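All protein chains but one are shown at their positions in the complex.
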Amino acid sequence: MIDWLSALFSLLIFPGFAFLFLCALTFQWIDRLVVARLQGRVGPPWYQPLADFIKLLAKEDVLPIGAHELACAALPMVSLAAVLTAALYIPVGTHSAPSFEGDLIVVLFLLSIPSLAYFLAGWLSGSVFSVIGGNRSLLQYFSYEVPFLMALSGPAILSGSWSIAQITAQQSHAPWIALVQPLGFFLALTGLIGKLKRSPFDIPKAKSEIGAGPLTEFSGRKLALWQLSLHIKTAVGIFLLVNVFLGGASIGLPAPAVLVFGIKALLVLLVLSLVDVLYARLRIDQLVNLGWRVLAPLALVQVLVVILIGVG
Amino acid sequence: MLDRLTRRIVRWARRKSPWVLHFNSGGCNGCDIEIVDLLTPRYDVERLGILKEASPRHADVLLCTGPVTRQSRDRLRRIYEQIPAPKWVVAVGSCSCSGGVFHDGYNVLGGIDQVLPVDVYVPGCPCRPEAIINGLIRLLEEIE
Amino acid sequence: MSRITIPIGPQHPALKEPLSLKLVAEGERIVESALRIGYAHRGLERIFQNRNYVQNVHVVERVCGICSHVHTTAYCQGVEALLGLEVPPRALYLRTLLCELERIHSHLLWLGVLAEHIGFTTIFMYAWRDREIVLDIMEELSGGRVAHAVNVIGGVRIDIDPEYAHSILARFDDLERQIEVFLGVILHERTFQVRTHGIGRLTAEQVRRYCVVGPVARASGIDVDMRRDAPYAAYDQLDFRVIVAHEGDVWARTMVRTMESVESLQMCRQLLHAMPEGPLAVRAPRRVPPGEVVSRCEAPRGELVYYIRSDGSDRPARVKVRTPTLPALAALSEQLQDINIADVPTVLAGVDLCIACADR
Partner (left out) sequence: MNVDLVLEALHEHFPTDPLEPRIVPVDETIVTLTPENVRPAVQMLIERFDLRHLSAITGIDTGDEIELLYHFWDGQGLTLRTSLPRENSHTVTLIDLIPGAAFYEREVSEMLHVLFDGHPTPDRFLLPDDWEGEPPLRRGVPLACQTDNLENGELSDQRHSRFKGEARP
């Protein structure tokens, strides 16, 4: 009875939906605030993401005639569900997630479902801009996914197991993997920026070229769900990187785990915001070139180095 | 009781995050640069939650500038219909309020209210960014 | 490859003003482009015939919101030539000062818009924040941020006292430092270079064929500038460099425009130092003797032509305005040939279109 209740509690409240919803909103607020302050602006108030979400829920839900009703309604929910299930396996602070051998692969797979749903939303919502946005998100998908997977397989090989909890445990006494494999950490960060479609790689939703890209025709509740799934994906992505590369909640000396984990997460978010401010948006063919000519070989080198030196 | 609470929350949310779409229906671009000025550091409307959106589907408030020329009349009408309810229209500048200095042009229909129901008129040729912000705040206070 | 027609419609985030551009793209490359303007056509040339000369100054200022002062300069200059008025030197100096301030404001505005289109919002924010310095100066001088109402037929309406001139000079220094920062970004920042080099290239031959004017022509190697070739107002007493680049792409235009704003700053300094004393305006009679005049000025976007014909009454018989954006629009189809969809906003921004000018 108790474990049934605590399971429900951990599913719905602590590392579950409520906590992630809160994390998503705060991360979005911090990101917008940092970008605004670096650009000399004041930035939105703390409740802004919440107000945006509620307003979108209360708006009329319109779709053009050409759009596929059923699919356009299902896609946001699919991507939100995928992201939430991915969050189950990521330990947050002291909470030890239900881990099994190979849950890193499951998490990576679940995190890539929203990108495909994003592409399908573009194709099915009927406007020219969204079709182009959909094409671009698919083109972009392959150029950052391969380096991201390889970068994350580095730590797995080093610590000899494919479960996130093991990888984090390995790092509590050994130096953080980010220090051991700095290249792997850099590639993972770049891959995360591509996965979250943030500034240098926000090509599918390039505001000045194709409006809002695949989400041009979405409004009201569907748009709210899409944006929520994107922000939760940001939170989950950052937690994943903190666990795999920065050693989760451990910092050597005895410190409150949640605080340490939170600070690491905020640092990674700060890096993402800085990259957002500093770089202009790349063109899709430049990104694909960058992905295949630079990132993928680097990731290959990193994995080889890990295999030869790390395990050997 | 619950219904009253949700309505108050929704009203609070609509007041705190009005997303704006800008359409120039044929004026000199004096008011347009003042609208884009709102996003820049000195006036910075993001602190009021106002974002400039790219697609009519995401917008709440339609900021119109310029008198309605005959060619942009249908386009203005279509944009207004594409915006999901609840939606509001703000006429920015004397041209969009009443046709302004071009009122007797052979290609000009007059103000935006010839084509759309307008909620707030912001006079001025070109109107100052502070006047636009004041107009938007007046609109937000009156939102249900 | 499947062909998609992409409507860059009258309402599009990349366009501040209504312009309809139908692009036919194969995959990501543009194959064909069809342009339709006229959404901002208010029939100004007919409105001019409906008002007398003095009322027209107010309307001429509203042809375009960004380069309003240069329009009134060209118009007032033409009418003064018809009347044979001798505008006092101090008025010419003040008129030129406003022209150059407006050029800096227009180029900084353009730099921000281009940066926003290639996704570099930081430079957009910085460029428009520093542009406020110039807007403050213009507002303190003339009372209006955008439409200044400085020119009247026969002179100017504003005046400068010496200690106010000092405060302007002080503000110019930190404006110049900021423009140096932007020059640094344009020269060294990798992603900015990658998005602007080799985009929307116009060869010198194409420029001459389509009679393109202004910074777009100067960036393709054509050394033409109305301020030096046909000096008006007080430009003959100023020494300044005309910046010419040779690559002819969006990056070269960025360089030309930013260096031009630095040059304009120097000119403003010279104007403020050598400001002569004297009256501000000369009384102009209401009726203009019959005659015609072709008055040319250098607007921030290029050569601006005003043709005014008077028939002796107090209303002009015909006022023809030819703005610099019109030939740039003609050359647009050449630039949009065989480029990437993602580069269309960059090319549109690179040419610095002012649709309100083109449509009149």
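Letters A, B and C mark the chains as written, and numbering starts fresh at 1 in each.
In this text, contacts are C-beta pairs under 8 Å (C-beta built on N, C-alpha and C of every residue); 3 or more make two chains touch, one makes a residue touch a chain.
Since the structure is predicted, the reported quantities are computational estimates derived from the model, not experimental observations.
Student: By the document's own contact criterion, which visible chains does the hidden chain reach in the full complex?
Tutor: Contacts of the omitted chain with visible chains: B, C.
Student: Of the listed residues C:77, C:96 or C:121, which contacts the missing chain in the full complex?
Tutor: C:77
Student: Going by the contact rule already stated, which one of C:326, C:341 or C:357 would touch the omitted chain in the full complex?
Tutor: Among C:326, C:341 or C:357, only C:326 touches the chain that is not shown.
Student: Which of C:24, C:169, C:187 or C:230 touches the chain that is not shown?
Tutor: C:230
Student: Touching the hidden chain in the full complex, which residues of chain C are there? Just list them.
Tutor: Those residues of chain C that touch the unshown chain are 36-38, 41, 43, 45-46, 50, 77-78, 81-82, 208-212, 224, 229-230, 232, 291-296, 303, 305, 307, 309, 317-318, 320, 322, 326-327, 329-330, 359-360.
Student: In the full complex, which bits of chain B touch the chain not displayed? Write them out.
Tutor: Counting only chain B, the missing chain is touched by 69-71, 85-87, 98-99, 103-111, 113-114, 116-119.
Following the convention adopted for this analysis, only the chains that are shown with their structure count from here on.
Student: Just how far, in Å, is the C-alpha centre of chain C from the one of chain A?
Tutor: Chain A and chain C have C-alpha centres separated by 44 Å.
Student: On a C-alpha centroid basis, what's the spacing between chain A and chain B, in Å?
Tutor: 35
Student: Which positions in chain B are in touch with at least two other chains?
Tutor: Residues 40-41, 54 of chain B each touch two or more of the other chains.
Student: Listing for chain C: what residues touch at least two other chains?
Tutor: 13, 125, 129 - these are the residues of chain C that touch more than one other chain.
Student: Which of the residues in chain A end up touching chain C in this complex?
Tutor: 38-41, 128-129, 131-132, 199-200, 202-203, 206-211, 277-286
Student: Of all residues in chain C, which touch chain A in the complex?
Tutor: Checking each residue of chain C against chain A gives 4-7, 12-14, 28, 115-122, 125-126, 129, 189, 191-192, 194-195, 340-345.
Student: Could you please specify the touching residues of chain C with respect to chain B in the complex?
Tutor: Contacts found on chain C: 9-11, 13, 16-18, 38-44, 46-47, 50, 58-59, 62-66, 68, 109, 112, 124-125, 128-129, 132, 145-147, 354-356, 359.
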